[in-house]
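Please read through the structure below; I'll follow up with questions.
What you see is the complex with one protein chain gone and the rest in place.
What follows is chain A.
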Amino acid sequence: MQAVAVKIEEEKDYLTELDNVIGDGDHGINMARGFKAVEEKLPSLAGKDIGIILKGIGLQLVSNVGGASGPLYGTAFMKAGAACTGLVSMDAVAFVQAMEAAVQGIEMRGKAHEGEKTMLDALCPALKALRHGVDSGKTAKAALADAVAAAEQGVAYTQTIIATKGRASYLGERSLGHQDPGATSSLYILQTILAHLS
């Protein structure tokens, strides 16, 4: 999570730039503020089980990101935490369950589905690839690499579709050709987790 905070801070201006074009231009600023708060909270979560850590991260995001991304990412981490209650280590199957809970949480909170130019266009294909990889006996790392590749394709796909959810939906067809900032930040989180998976 520390590495995610670093990555989001590095990409802050780029995410804000993407959001300037089709949203209200604060995605990078808000995400960087939220993940900085997560970084500060991590020491107090050290030694706790994974469920408590993920819920703690979710609460920090909800209280510090603001806008729509705060409740969405916050809900994702809190639901993932609930799926990991009591776990002190995580295998591939548990990771799939956590990610399933996270994606369902975002769908529920955002009342959104894949194909509406949102973070779900990165996360839903990633989840499918992850689940498929684990089911077919791949290692967690190999399955997550598939998931990241699927998320990359999903992010590229957001350039080709019209937004029907979120602030970009006010633009209608003018949202075509632009990459979704939320899908992009979701990809960064998955990429960073993959890079640090042991």
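The working rule: a contact is a pair of C-beta atoms (placed from the backbone, for glycine too) under 8 Å apart; a residue touches a chain by one contact, two chains touch by 3 or more; residues count from 1.
Going forward, contacts and distances are computed from a predicted model.
*Asks:* Which of "ATP synthase subunit delta", "phosphoenolpyruvate--glycerone phosphotransferase", "Carbohydrate ABC transporter substrate-binding protein, CUT1 family" or "Ion-translocating oxidoreductase complex subunit C" is the UniProt protein name of the chain not shown?
*Replies:* Missing chain, per its UniProt entry: "phosphoenolpyruvate--glycerone phosphotransferase".
*Asks:* Among the options A:Gln2, A:Ser63 or A:Thr85, which residue touches the chain absent from this view?
*Replies:* If we include the chain that is not displayed, A:Ser63 is the one touching it.
*Asks:* Among A:Pro71, A:Gly133, A:Gly154 or A:Pro181, which residue is in contact with the omitted chain in the full complex?
*Replies:* Only one of A:Pro71, A:Gly133, A:Gly154 or A:Pro181 touches the chain omitted from view, namely A:Pro71.
*Asks:* Would you write out the residues of chain A that touch the absent chain, in ascending order?
*Replies:* Missing-chain contacts on chain A: residues 24-26, 29-30, 62-68, 70-72, 74-75, 109-110, 162, 164-167, 169-170, 172.
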